[in-house]
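Missing here: one protein chain of the complex. Every other protein chain is in place.
What follows is chain A.
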Amino acid sequence: MDMVDPTVFRLAIFVLAIFVGYYVVWSVTPALHTPLMAVTNAISSVIIVGALIAAGPAEVNLAKIFGFIAIVLASVNIFGGFLVTQRMLSMYKKKQK
């Protein structure tokens, strides 16, 4: 038998992660759906890792410039997304008795 292509492993990870996402998100209370969107938005900015690699090399080229712009955009999202989520979540309070 020949070797399994690493892409197949990645596909397996992808499919299993969809299942994890499916079950975890169904357990999110509807009252927190807006914070859910804000935080998923923040974590999807983990795309910054691709931008960091592009901006990493010493010499300046087109890829590095694209990488830099992507870092700025993703950082707006990361900081903005997590902080606004924190701000929203801090407002949810139980009845004081």
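Please note the rule applied: a contact is a pair of C-beta atoms (placed from the backbone, for glycine too) under 8 Å apart; a residue touches a chain by one contact, two chains touch by 3 or more; residues count from 1.
Simple rule for what comes next: contacts and distances are computed from a predicted model.
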{"item": "Among \"Phosphoribosylformylglycinamidine synthase subunit PurS\", \"Arsenate reductase (Azurin) small subunit\", \"NAD(P) transhydrogenase subunit beta\" or \"ABC transporter permease\", UniProt-listed name of the chain not shown", "value": "\"NAD(P) transhydrogenase subunit beta\""}
{"item": "Residue numbers in chain A that touch the chain omitted from display", "value": "6-7, 10, 13-15, 17-18, 20-22, 24-58, 61-64, 66-96"}
